[in-house]
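Here the complex is missing one protein chain, while the rest keep their positions.
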Amino acid sequence: MAPRIASSAADAVAEIKDGSTVLIGGFGNAGQPMELIDALMECGATDLTVVNNNAGQADAGLALLIKERRVKKIICSFPRQSDSWHFDEAYRAGEIELELVPQGNLAERIRAAGAGIGGFFTPTGYGTLLAEGKETRVIDGKGYVLETPINADFALIKALTADTMGNLVYRKTARNFGPIMATAAKQAIVQVDEVVEAGNLDPENVITPGIYVDTVVALGGNK
Amino acid sequence: MAPRIASSAADAVAEIKDGSTVLIGGFGNAGQPMELIDALMECGATDLTVVNNNAGQADAGLALLIKERRVKKIICSFPRQSDSWHFDEAYRAGEIELELVPQGNLAERIRAAGAGIGGFFTPTGYGTLLAEGKETRVIDGKGYVLETPINADFALIKALTADTMGNLVYRKTARNFGPIMATAAKQAIVQVDEVVEAGNLDPENVITPGIYVDTVVALGGNK
Amino acid sequence: MSNYSSTQEKLSRDEMAQKVAADIPSGAFVNLGIGQPTNVSNFLTNEQGVTLHTENGMLGMGPVATGEDIDEDLINAGKIPVTELPGASFFHHADSFAMMRGGHLDVCVLGAFQVSEAGDLANWHTGAEGAIPAVGGAMDLAIGAKQTWVMMSLFTKTGESKLVEALSYPVTGLGCVSRIYTEVAIFELRDSKVFVRSAHGISFEELQSKVSVELTKA
Partner (left out) sequence: MSNYSSTQEKLSRDEMAQKVAADIPSGAFVNLGIGQPTNVSNFLTNEQGVTLHTENGMLGMGPVATGEDIDEDLINAGKIPVTELPGASFFHHADSFAMMRGGHLDVCVLGAFQVSEAGDLANWHTGAEGAIPAVGGAMDLAIGAKQTWVMMSLFTKTGESKLVEALSYPVTGLGCVSRIYTEVAIFELRDSKVFVRSAHGISFEELQSKVSVELTKA
């Protein structure tokens, strides 16, 4: 199905309900779908499980969702930062659950969900605190941990350009988690600078095929 | 390391020794590295384990390697075709070992090798002859088979263009197994139409980053 | 209220393909297997806006290529030269089968040797002595799509039903088939029952007499 072209960020996230699991793209500010996160803040959905590399920074975006206690659980690799004060406070108060995952396992678990893989043995984390309680196995003399897919209800991601079929291209290191998150969510909601007609993206250079994209909103951009 | 630019297909495959495991790209004729396969034929290496989607067709390429009994084992998804007579004969004579793998599991096992994954649970093949003797597991009510990575000594692949850093772009459905095979082999040997200076491929559109490419040979082309 | 219908004549191959095509939801992402299912593409309308996937790494596959459009780098799973439509995309084999296995395709249409009443599919291997097995993408396709539909003749050359209580041929995938299009009837498999949606050139009673599984009018 060609994606729905939403009229605004608010319109794009309107279906996100309480209790949803939401993948949020971005690494630092690059690829962070700021307008979609703000719209998620506005729409009022709560009791969310959020998957992101970090746990919010300063007084914006994901950090505000956490400040307002809308996130019951976060799955991420790097929550603690110099400006992660809202997460730090919620965590210390026992008001947010943290599942800490090594970054590569996080990425591979998201990919596994999109690729229909039931679980995989990864060497990352073997012998560490983050493998505690997980199944492990030694294969050809090397230790591995069994990791499971991270499926989600929604993905909020940022790309550079979409065509009307939902095909996406990204920009530089803003690509990061976008392509795999689009595959792992029941509904992928994408903010882009611009939507172009199908046929205007070179099929060789499409990074996310439109099959993964459900909703697109064009927000302009200064690039 | 920037890849070695070989002077000929023969030069490109010169290091392939008896007993090697060789991944060979292509699906039908698209993406088949015909000149590299012919050079492998010429170089005399024998006792090979070959991984390809098929098991050779007609009287060319991989079929000739099989005809000459240079392939002791083939790992593939679709050996039997109307023109796979050399494979058929070798197989019926018990002179080639066949490991039959569903195509998607074949692709995922090659990817796993390149990605350092020790094994993965796939739903494909569950409850079938091709899962016999393999570990299975029911996860959330769905059956899965544990599949293992296919590591290789060499990959022979065909791309459209390489730059001097070994970055590759492909052409249409000739891409197929190339990108994953490049990641899974100790040495990836690539035939391309043309080698261009680094900087002439758009970093957004590189499909195989040069880190995976060891040897490149430019053979011209008519595209 | 019954949805069951019948016609006097058996369906031709084209009529079967037409029925399948008409049932594909608009906007769907679809994989058509090699052989008879490929014919379905001839009956898809532009208005349906269906996007075709081919396992060898493409979405947005167009019709078979002819004349100057033939390009050996642009083929379908049957290795036939095809064309690309606006909005197409190319990807590698692991990504292509991830798309399949991950449940992103809406419908996959396949041929079959046998289908069981539980929706088990056999279409890759006769199991015959001396036969060389080949599986290709059959097992991935069978279990990957949201819906797997089968097109087949209902009876073997010796008159045995291919819709069976339990497979006698080797399994391709378990419990994956939800619809079967045949020349004499269209079946829907759901709620552990086999519904007959329509019969063609055969009465429901005669159909039931020739098929060992219990049938229910849809």
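Per-chain numbering from 1; labels A, B and C assigned in written order.
As a convention for this text, a contact is a pair of C-beta atoms (placed from the backbone, for glycine too) under 8 Å apart; a residue touches a chain by one contact, two chains touch by 3 or more.
Being a predicted model, the structure only gives us computed values, none of them experimental.
Colleague: Which of the chains on display does the removed chain touch in the whole complex?
Modeller: The omitted chain makes contact with A, B across the full complex.
Colleague: From the list A:176, A:191 or A:215, pick the residue that touches the absent chain.
Modeller: Result: among the candidates, A:176 touches the missing chain.
Colleague: Touch as defined at the start, partner being the missing chain; which of B:58, B:139 or B:198 qualifies?
Modeller: B:198
Colleague: Based on the whole complex, identify which of A:43, A:130 or A:196 touches the chain you can't see.
Modeller: A:130
Colleague: Sort through B:53, B:105 or B:167 and give me the one touching the missing partner chain.
Modeller: In the full complex, the listed residue that touches the missing chain is B:167.
Colleague: Hey, which chain A residues sit against the chain that's not shown?
Modeller: Chain A touches the missing chain through residues 27-31, 53, 77-81, 87-88, 91-92, 100-105, 107-108, 110-111, 122-130, 143, 170-180, 207, 223.
Colleague: List the chain B residues touching the unshown chain?
Modeller: Residues 1-2, 111, 113-117, 163-165, 167, 183, 197-199, 201, 203-204, 206, 209-212 of chain B touch the chain that is not shown.
Going forward, only the chains that are shown with their structure count from here on.
Colleague: Comparing centres built from CA atoms, which chain ends up most distant from chain B?
Modeller: Centroid comparison gives A as the farthest chain from chain B.
Colleague: Hey, how far is the Cα centre of chain A from the one of chain C, in Å?
Modeller: 35
Colleague: Quick one: chain A and chain B, Cα centre-to-centre, how many Å?
Modeller: Once rounded, the distance between the two centres reads 33 Å.
Colleague: Could you tell me the distance, in whole angstrom, between the mean C-alpha positions of chain B and chain C?
Modeller: Chain B and chain C have C-alpha centres separated by 29 Å.
Colleague: Going by the touch rule set out above, which residues of chain A reach two or more other chains?
Modeller: 115-117, 203-204
Colleague: Identify all positions of chain C at which a residue touches two or more other chains, and write them in rising order.
Modeller: 58, 84, 90-91, 98, 100-101, 144
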